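Single-structure report; data block below.
Removed: one protein chain of the complex. Kept in place: all other protein chains.
First chain written, first letter: the chains are A, B and C, and each begins at residue 1.
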Amino acid sequence: MAIIDRPLAIGAGDEAAATADRPLGDLTRPKNSESWRDWLITVDHKKIGIMYGVAAMFFFVIGGAEALLIRLQLATPNGTLLSPEVYNQVFTMHGVTMIFLVIMPLAAAFANYLLPLQIGARDVAFPRLNALSFWVFLFGGLFLNSSWLLGGGADGGWFNYSPNSSVTFSPSHGIDFYALGLQITGIASLVSAINLITTVLNMRPKGMSLFRMPIFTWMNLVVQFLLLFAVPVISVALFELTFDRLFDANFFNTEKGADPLLWQHLFWIFGHPEVYILILPSFGIISEVIPTFSRKPIFGYSFMVFSGIAIGFMGWGVWAHHMFVSGIGPISVAAFSFSTMFIAVPTGVKILNWLATIWGGRLRFTTAMLFAVGVVSMFTIGGLSGVTHSIAPADTQQTDTYYIVAHFHYVIFGGALLGIFSGFYFWWPKMFGYMLNERIGKWNFWLQIVGFNVTFGPMHILGLQGMSRRIDTYDEDFGFEFWNLVATIGSFIIAAGIAIFFYNVAYSRKEWKKAGMPNPGPDPWDARSLEWMTASPTPEHNFDEEIIVESQDEFWHRKYGYDENNNVVRIATAEEVAQDGSNHNVHLPSPSYFPIVLALGLPIVSYGLIYSLWLCIPGAALIIYGFVGWIFEHPDDPNAAHDHHDDHGDSDDPEAVEAGAEDVDVDEVVAEAEEELVAAGAEMESDNG
Amino acid sequence: MASATAVVDEHAGHDDHGHAETNTGISNNKLAMWLFLSSDCLLFGALISSFLLYRTNISDGTEFEGPGEVFDIPFTSLSSFILLMSSLTMVLALSAVNRDDERSGRIWMLCTAFLGMLFIGGQVFEFTEFAGKGLGYTTNTWTSAFYTLTGFHGVHVSVGILMLLGTVFGTRNSGMGKEKSETVELVGLYWHFVDIVWVIIFTVIYLIPIG
Amino acid sequence: MTSTPSTRKALRLLAVVAASLVLAACTQDPELTTLGDDLAGPEARQIDNFLQWILWICYAVFAGVLGVTIYAWKNFGIDGDDYEEDDWPEQIHGNDKLEYAWTALPAILLFAIGLFTLTVHNSLNSEDTNPINVVVNGESVSWEPQVVVVGQQWWWEYQYHFGDVDVDQERVQTLPTPDITTATQMVIPVGQEIELEITSRDVIHSHWIPSLNGKRDAVPGRQSAPWKIEADRPGVYFGQCTEFCGLSHSRMRMQVVALEKPEFDAWIEAQMQGVPLDADTAAYVDALVAGDTAAPENSQQRAIATFRGKCASCHLMEGVADDLWSEESVAQKLVAGAAPNLTHFSSRTTFAGGIRNVWDPKTGEFNQNDLAQWLRDPASIKANFTELDERGRLRGMPNLELTTQEVDDLIGLLEITGPKPSPEVIEATGVEAPTEENAQGES
Partner (left out) sequence: MTATDNIQDHGHDHAHDDHGHPSDRSYVMIALLLGFLTAIEIVMFIFEDDLPGAFNKIGLIALMIVKFIIVGGYFMHLKFDDNILTKLFLAGLVLAVGVYWIMLSAFEFSFWNDGYEDTGFWDGQVEFEQRIEDQSS
């Protein structure tokens, strides 16, 4: 039955051995169709990945517009474009949007699309939970941004330090939207983390040991573990904030003796791993791109993997470096200063390994490669300025100035976002079946990287000149005028670069259709990992049959071998090796209405908590309906083969994979997805008295 | 690496045990449940630390002088014992289901749910008592942290009860024999986890601070 | 080299931008800067010197990374759009020795940096304030130079306690009434380490005088771990709140005026007096305090009547309206529970959260225009919350709907609160890129 979708391990033919039980319920599952409705009910990891990407790019435009407003306001001294109220909301929402609604979901887009492909699986472990993650994220993001229409966004900064976030100091509902909105997107991240970890640990094909997985998969595995452990921390902080604001609890009420540093600790215990959650997917992406366009394997695979794991571990021991001036005591400062420095070691190992990969290679500077190399050098700047922050005495001068703004934009824009763009250009043909135009792509790259440096480079100087962060205006005579103007100009160059990307997408698609150009084929870049071993765009069932893996970079090794002089020689073409996606006999999990239904309940409950508890009732009803439907949904398309396959023999006819053949009840899903949700809803209501 | 020889047929004996074939040998559901429990450690950790931070912060201008005054240790000990015993009934339920003894399995699971409800009832009673002594949710940081921590635990227990009842009644048609063993096991894992969280709360919050 | 003409153009543009960045970085030395030899505090200089070393290491590392990248680009880039079929480099999977080396070397380097960091950190956090003698009410007392720094939305209060008060053990609300209270401007003696006890009355702020030392957060309910500043030459040093604290965060500034010891003594003496009123006016005040309803006879008396009617429930002005002011009454009216002490308003050079001058730095005249604007409509200068909080308390200065007459009278009263600071200090408070002359303050 259908509570938990059965693992969709791809069998070479002896699949579907698991027994199908009597179905629990009678709700039939919808069928696939070609219409747009299919996107609402899909459980296909590729479609979900694409939807993550589209939604994130939508939020990216919003966050980018906010960034431009900030830069316009600061272009000249005593800017009057935005009032202080609005400015505070704009910079807060810019940060929140870019971190939680752009970079994280873009990484999730790649992870969703590529993880199953890279490990040669048919889908993620729990396809419906995957759909749930996306819808929860989307509704959380829309909920968060709906605050603009309902009296203004959050105005406490993305870090939202208490007690400035209390009702007394922020009486509008902005911060309620922040707390509940991030709580919702947190549920999405947690569910998705459990799902993807299970997928990677459990669903690899024969022969793909952990140490044969591509680096991208590895980095995402680390990221999902970070999410798994970091999300509950911010959840508690957000619960406490919500209870304070809505039900007069005293967690951050300094008038009753609360300690405001509690928020800071909880926030940064989450917040520092969060930084690596943002950056590691990009590290993974460029670790795929650089070897491909250098025609060399990644240098020091195991060191790349272990340094990623090390970054993940160490990320938990450094959070208080965000609090060097908060008054946590000199000993704590010294300890965290020291621990922070050493996080530069594994990061440095990665940079050097990328350089070593490039060294002596045959470098082909496609747009994807340009972005990847851009990450290596730009992230280095961000990493080095990070070292200057780890020096606690220097940090007392730098923190909360534009030097920090420069630093984390070099990390998040220069590291994470450029890497994601590299991924766009690299995997676009795999996802959509056409190539992005390289000439326009290069314009995109150069405008973006020049604009980026013109925007954020000067901020180093501004910070050291003493310009504070989060100020909506500055006076003429402090000497901030020139560099602020330069930065504003730079931000519009970035905007132009991004606009060109969107143009490229539309233009390339049109040209491709108009010219009737051939499909780029399974492997347009002569790449190395398994996702290139199937047709482009990826067929719905991913792979026709299971791939037996014998080495790391399996796909490359099927294409190339070595001659007696140890020179690389081709032994097969990509088309010969790759599967053509022609197997239409694969049984896929049926789509489901209930992920979107369940997810829709969450923002409604949240509006209810803010405006009227009565509204919680329909919201909760929707959630309960979603759960019940989820559980009693027919495990599968009733017309699909439901017979018990116990025959292990005929491997030439890859058979149906029985979706949801395994029997688990109410409990599991409730535990996973509803946990927080129920805790949120019920707790808030019970505590209301 | 490149010359690794193929062992094409290595997947031959994979279905020996007749359960889902995964790399770890653990079913997806069970792995996911453990991942969730692992993640939940950080949730309760944060709540417990918030409480510990505020455990001495009891000044609020009222007469309240600390939990020594309100905690009813014999009563809480009893409810702790009840929760502990519910873990026993849970594990007996699983054992029965593993033996394909559906009837005993159902009875033990209902017992577990009943003991869980007793525990929740005890908690409701305790909260009412405290409130009667003037300790509202908003009284001071101590009460906020205390009610939130124990409330979150209570919600976890309640979810567990729903899971138990859902399993018992949801399988009325399909039966709850040996093939449901994993379902019951997962409910059990969750239930025991909630129990060990209470083991910690009982010691750290109730027994120790009155030192 | 395979770059297309467009990429080459872009590269050239990048080079131009980079060069102009470096050039322009050297041009100006504004007042809040954390760099350079002009820093007036030994702590700030120590941080800067240390940072310079680190920055050089960073430049070197970055030059290395960029150099390798560009070298690889030039030497290993292929011509044309696509690979030749058999153009394959040697397939190197790694080199363990190299890996260990470039794991160990940075670790060792960082360990060394870490040790230096701890040394600097330790020295910045050690106190060695030595007591100095100051004259308080004609009596010489030994004063361990400590100033209590209190942040609130959106201005700073500085408290001087000369008595035997353990300021780092108390919450700000429970400290005894300070001997001297100033707002937005702290006055310190030159060449003395001053220990700052930084705290807050509402949200978290951060106290930062970049020229003297790094910053330290002001956290409500907490007294900061000791933090110190020292100026080794006289002058006016600017600061800005650096922890986001709400609406007017950007308009929350402060100044430190460092004076030579004799001038500092004189400042203390003046601060211990009340407002200098003439005998008639003093009698008028006494009558008001006693409950008589005497009619004001001149502008000053009218101002006093206005002040007592509209200002005194929040602002303290000793000798004019102390009877109407109490800590409790302010706590009821204001969220922060404090408003600037106006007793010696015109002895300061800045008001409205440090964004306006009390005395015009160019002419040395009392800045009536800004003050009038402030009194008429404070929110036009510094954004304010207008609505009351859930307990009916105000945040920031409300618009009191003063008449032109009242405004003029009050400005007249405020001007005499004095004593007027020295011309050098007034001149130095102009926010301009420093010239040789005014950067030195009064030397």
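Please note the rule applied: contacts are C-beta pairs under 8 Å (C-beta built on N, C-alpha and C of every residue); 3 or more make two chains touch, one makes a residue touch a chain.
Since this is a predicted model, take the numbers as computed values, not measurements.
Here one chain is not drawn; of C:Asn75, C:Gln332, C:Ser380 or C:Thr404, the residue touching it is C:Gln332. Considering A:Gly141, A:Gly156 or A:Gly257, the position touching the chain not shown turns out to be A:Gly257 (whole complex). Considering the whole complex, the residue from A:Thr217, A:Thr455 or A:Gln552 that touches the absent chain is A:Gln552. For subunit A, the residues touching the chain absent from view are 201, 204, 207-212, 225, 228-229, 233, 255, 257, 259, 261-262, 265-266, 269, 301-302, 316-317, 320, 328-329, 332, 552. Listed here are the subunit B residues that touch the chain not shown: 1, 13-14, 17, 19, 21-26, 30-31, 34-35, 37-42, 44-46, 48-49, 52-53, 55-61, 65-68, 73-74, 77, 80-81, 84-85, 87-88, 90-92, 95, 98, 185, 188-189, 192-193, 195-196, 199-200, 202-204, 207-211.
Methods note: only the chains that are shown with their structure count from here on.
Chain geometry summary: the mean Cα position of subunit B and that of subunit C are 51 Å apart. Chain geometry summary: the mean Cα position of subunit A and that of subunit B are 30 Å apart.
Within subunit A, residues 257-259, 562 each touch two or more of the remaining chains.
Residue positions of subunit C with contacts to 2 or more other chains are 93. Residue ranges on subunit B touching subunit A, taken from their complex, read 1-2, 4-8, 10-11, 14-15, 18-24, 26-29, 31-33, 35-36, 38-40, 42-43, 46-47, 50, 53-54, 57, 59-60, 137-138, 140-141, 143-145, 147-148, 151-152, 155-156, 158-159, 162-164, 166-167, 170-171, 173-174, 179-180, 182-183, 186-187, 190. Of all the residues in subunit C, the ones that touch subunit A in their complex are 2-4, 6-7, 10, 13-14, 17-18, 21, 24-25, 28-35, 44, 46-48, 50-51, 54-55, 58, 61-62, 65-66, 68-69, 72-73, 76-78, 81-83, 85-96, 98-99, 102-103, 106-107, 110-111, 113-114, 117-118, 120-122, 124-125, 153, 198, 202-204, 206, 208, 210, 213-217, 219-222, 224-225, 240-251, 335, 355, 383, 387, 389-390, 430-433.
Every residue of subunit A that touches subunit C in the complex is listed here, in rising order: 83-85, 88, 155-157, 161, 163-164, 167-171, 254, 257-261, 294-297, 299-303, 325-327, 329-330, 333-334, 337-338, 341-342, 344-346, 348-349, 351-353, 355-356, 358-365, 373, 376-377, 380-381, 384-385, 387-388, 390-401, 438, 442-443, 446, 450, 453-454, 457-458, 461, 464-480, 482-483, 526, 560, 562, 566-570.
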